[in-house]
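Before I ask anything, let me first share the structure, which is written out below as structure tokens.
Omission of a single protein chain aside, the complex is shown with its protein chains in their original locations.
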Amino acid sequence: MQTRPQHLIRLEDLEPGQLEDILDLTQRLKRRPGRNELAGRSVGLLFFKGSLRTRASFEVAVHQLGGHTVELTASSDFWQLEERQGTVMDGAAPEHVRDAAAVLSRYFDALAIRPSPAGGSWSVDRNDAQIRAWAQHASVPVVNMESALWHPLQALADLYTMREALGELAGRRLALTWVHSPEPVSCSAAHSLLHAALGAGMEVRIANPPSYSLDEDVQSEAHEIAQRAGTNLHCGQSQAEAVDGADVIYARSWNSLEHYGNPTLAASHLGRLRDWVVDEQLLSCGRGARLMHAMPVRRNLEVSDGVLDGPASLVYQQAENRLHTQKALLALLAGQESGRA
Amino acid sequence: MQTRPQHLIRLEDLEPGQLEDILDLTQRLKRRPGRNELAGRSVGLLFFKGSLRTRASFEVAVHQLGGHTVELTASSDFWQLEERQGTVMDGAAPEHVRDAAAVLSRYFDALAIRPSPAGGSWSVDRNDAQIRAWAQHASVPVVNMESALWHPLQALADLYTMREALGELAGRRLALTWVHSPEPVSCSAAHSLLHAALGAGMEVRIANPPSYSLDEDVQSEAHEIAQRAGTNLHCGQSQAEAVDGADVIYARSWNSLEHYGNPTLAASHLGRLRDWVVDEQLLSCGRGARLMHAMPVRRNLEVSDGVLDGPASLVYQQAENRLHTQKALLALLAGQESGRA
Partner (left out) sequence: MQTRPQHLIRLEDLEPGQLEDILDLTQRLKRRPGRNELAGRSVGLLFFKGSLRTRASFEVAVHQLGGHTVELTASSDFWQLEERQGTVMDGAAPEHVRDAAAVLSRYFDALAIRPSPAGGSWSVDRNDAQIRAWAQHASVPVVNMESALWHPLQALADLYTMREALGELAGRRLALTWVHSPEPVSCSAAHSLLHAALGAGMEVRIANPPSYSLDEDVQSEAHEIAQRAGTNLHCGQSQAEAVDGADVIYARSWNSLEHYGNPTLAASHLGRLRDWVVDEQLLSCGRGARLMHAMPVRRNLEVSDGVLDGPASLVYQQAENRLHTQKALLALLAGQESGRA
């Protein structure tokens, strides 16, 4: 009987001990990069949606561990895939994800996937059907490189960066503040960070304008995590409330889930929210607060030049840690696979 | 005086002994993947047309043998190439294939090429002018990753898979049946399989609707191969006739060569052929028949879920063997080149 491979769709797919192992291993790998855990292994990277940081850091992570990557881009290398079971495939999709996943599992030792949510309805997209179909049908580990709901690789880097900057995280205070951008991005990084920070015992305060609350189920689960960890979560605060006494200010511009699939309405609301920025004045309300951002960042709109380029900014260290945490994750997965074999 | 490099445009470019060597080596490489035959070698992959299985399996094959790949895509990395000799190049093409092939031969140890036939006229496209121009001008081996006429890499995997499943192939019976799809693909895989199976001594029965015969010259040559091998080829049968007593049912939806370059006519014919499917009932007419398909496969249109996911299906094994047979081919070519040097 085949064991189910260890997928990473959301951070909670890791056992708590595994998460600790990854963070510990990251520290060792950051000091001594040269190891060979992926010698002879190949990782397939499937981008249904473009990427800069994730693509570059993930490929370099595999290479530094001695492995190979093959990068497959939806637009040029493959095609629309059918996800529904039992359907007569006489539509646009010439291949079923069941078959693509089974075949690529024969070539690759792991598959890293960035799906492209349809963007029409949040109640549909929040199911992450595309990446879940890959995980269901692949016989090798599937790593989520950002879906509609989760961005576990970003959260790993965020968690490690906060530890690096603050040491023990329990009792520390994280202000997660929405910021203005003409093109807000997915809630995924905010969702994954929220659960990760609460799980580490941080107090989290979220600041966002009306209509910009995070996913309700993600919030409910976050409250349960907070309770188990003996800490607190406050949602829907003003920036001033959230930032007061914060150790870390995490800026992120995410889509309104209320206006999801309605770009006209979304744009008209956005226009009135240009004062949602992190600048020197806001930063000074924290407790020696550090600035984090998952990038790309629109300067002087999301965060001011002064904050981004000042001593409080952790953004480049945070981006660099994408590389190191991903190496640790890959080394863990490679070890797991060896253990299973 | 320079020896002509060993190209693989069609399977017949291999000596019979080489074909045997590749199939034997495949068996060894499938058991022990880690060898280093391509250490320090670079293979250029040129895609004038997209690909999933071929691209992924070919890159991994090179990597597992210790070599490097560079993937060049027509749309972003290069341009239209002139193929005619002696022409004044004042048209759209800024470079001659003669020069591109000569230059890339200085960088790469082999070139794998997927051309993009124009699709206007079968009597033109069947000449495979594009890949033959590359072979003419390259000073390193050129491997055909599927042209209008031939798909030798698929045939290698098909042959190996049938051997794996059936043992000695002489006297075994292959039913090659056309199946319905709204978007039939090239005849190339069927052509290469036909010659390969007859060459191995299999009896081949081809089922196809009127207007869907394979290329006439390919069929004539197939009859000669059958005669030399002491076996039989039957063309233009019904599915029931072809499948009766078959050891392998190979499903493939190929273009009508009669309607080639006439999409309207082709589509109107296709609409009347939706009963050309491989399902459980058809499968049961074979002699414990196994199902093969080169993929991508439209489920419940070309082949039913029940057959694809049942015990008779070899499709994932067949796809996996693309990797192993390509590794054996590359190892053979690398050895040849060393011998020449």
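Brief remarks on what is shown
Going in written order, the chains are labelled A and B, and every chain counts its residues from 1.
One rule holds for everything that comes next: contacts are C-beta pairs under 8 Å (C-beta built on N, C-alpha and C of every residue); 3 or more make two chains touch, one makes a residue touch a chain.
If you're wondering where the values come from, they're calculated on a predicted model, not measured in any experiment.
Checked against the full complex, the candidates B:94, B:271 or B:288 give a single residue touching the omitted chain, namely B:94.
Per the touch definition above, the residue from B:14, B:29, B:61 or B:104 contacting the chain not shown is B:104.
Checked against the full complex, the one of A:124, A:235 or A:295 touching the unshown chain is A:295. Only one residue in the set B:35, B:49 or B:68 touches the chain that does not appear here, and it is B:68. One chain is missing from the display, and on chain A it is touched by residues 33-34, 47, 50-53, 55-57, 59-60, 63-64, 73, 75-76, 181-183, 295-301, 305, 308, 315-316, 319-320, 323.
Summarising the interface, chain B meets the missing chain with residues 40, 42, 44, 68, 70, 72, 76-79, 82, 86-90, 94-96, 99-100, 102-104, 106-108.
The criterion applied here is as follows: only the chains that are shown with their structure count from here on.
Averaging C-alpha coordinates per chain places the centre of chain A 40 Å away from that of chain B.
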